[in-house]
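Missing here is one protein chain; the remaining ones are kept as they sit in the complex.
On to subunit A.
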């Protein structure tokens, strides 16, 4: 113990940290990464279980038999869709379907202003700067008997899958079928809200904002005339056909929020009862569940989940509920050709089971995990298991920072890292010692030398460089808005201006070290050590904080940024360092991880050039949607990258390009003093 009380052991610790710094860093990093990857392997993770006993999944017998309603309604909706192709949502018809069942049916009209127009919209509407989306949500409330409408469960569905412009008529059919079935039962203790959303996430956000009356200035909405109580859980339904071979369960929500694991377990368990395969990110659970192929499969599922989570964008409408502390998942019914499939009957029974279990809930979901990773639908890695490896990776940064801090005060020639200190300082002390004897110096070690003429790093030199980086970050964060405004003046398409703004800012800031050098802000090697030490500490803080909010983002940043940033030093091999740094820059990371995602998901390979083009397009859309979602839905990934990660990275970039020009000055001073 005595790290505080015992200066000897404190010194010993710091000396070890300095002396074996590089091997320790490598060890911590390798162990961290391997440990983390190993968590995907079955013996290292756990089987999921129900924490909430009140759910009692599958305890009741399913009575759903109105699948013919589902077929009829989905066919009717398809007919309407065929008549007016890509027209607006047939609100009156949908309202009649709900009202015909005797549900309290309401509509919500909204106008969402998108400050930065989306690609599709701006093509249609030319140079219009702010695009306004008009939409109408329809929702119906099944009032539970003998309750005062204090609690509710939501079954939602988007009207269209906007990504592939496919109508979601099957989901609506199933929704109506379930509503007509639920209406007949008197056991409901919570209201059930059936919600059909226009315009995907924007519509859902509009409805949720209005329901909770948390108004954003970009949204104008007609008031909701009917409400239920506090929403306890939500299931979002997307069906690609009336026959499905499996349900793809989507979990990742806004800003990397995840629904309570109990809800996920519930869905998985009930799908299992009805013998519907459950997949996560279209990945099947491996069978057999152990062995190398199984590990590969698990790792793939987990990586996909992390990549999705790191984006901070919801991959289904459920993701928007999570901000309001409403647990939600999306069930996406997919028909895979050549697989056995099931129809509305089984799907209806699954949903009936889910809703009856949710109906049993006495309290909000709170028992199970909110922070987890799923390598398979029935295995989980909890926060307690994935945080230690992450901590080990961050330890690299910390160790490096400590070593640098200790080494501040040692003289110049080459001792950049603490590792060489011990050797160097002996020489130094012999050179500089004024007759006190070598023994002393070797005994005093580092600390002895601190008393010599070598000045400490100039702390004040941090101020201009850090503030320059932060200003660059701030400009990057507001650049989309500014650039769309400027682009409007010059007649460029807003979304092009946006991309130009973001990337232009990035590339412009690469020249920042030049400016700083010219202004002769930096000085001695010690100052540079101090700089890097500060940068490392800042990085550790940023990464730790990010991981606490969105673990996947923190982890993905840490895995790549930490080793490179720990390695960089001014001067040597500048070109190689620059390449490495560019790779781990926010833009580089985006490209790398998008590439990884494509590698994991896409089966076809079209050759180098088309793949690269494809990659570029995806990256382009990722930046776009990152920025737009930031404004409309309130995701903070772009802001985080621009305001925290990017400045920090820029700091390191400056260190790489910082010429160690000032030892000369130092030497002069020495001469003067001597």
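Convention: a contact is a pair of C-beta atoms (placed from the backbone, for glycine too) under 8 Å apart; a residue touches a chain by one contact, two chains touch by 3 or more; residues count from 1.
Note that in this section contacts and distances are computed from a predicted model.
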Item to check | Per UniProt, the name of the complex member that is left out, chosen from "Exoribonuclease phosphorolytic domain-containing protein", "PIGT protein", "AP-4 complex subunit epsilon" or "Aspartate aminotransferase" | outcome: "PIGT protein"
Checklist outcome for this item: Missing-chain contact among A:46, A:161, A:273 or A:364 belongs to A:364
Next on the checklist: I'm checking contacts with the chain that's been left out. Which of A:284, A:325 or A:493 qualifies?
Outcome noted: A:325
Checklist entry - Considering the whole complex, which of A:11, A:336 or A:458 touches the chain not shown? => result A:11
Item to check | Touching residue (missing chain; options A:149, A:289 or A:560) | outcome: A:149
Item to check | Footprint left on subunit A by the chain that the document does not show | outcome: 1-5, 7-8, 11-12, 16, 99-102, 104, 143, 145-151, 183-184, 186, 212-214, 223, 225-227, 229-230, 323-325, 362-364, 366, 436-437, 439-440, 442-444, 447-448, 450-451
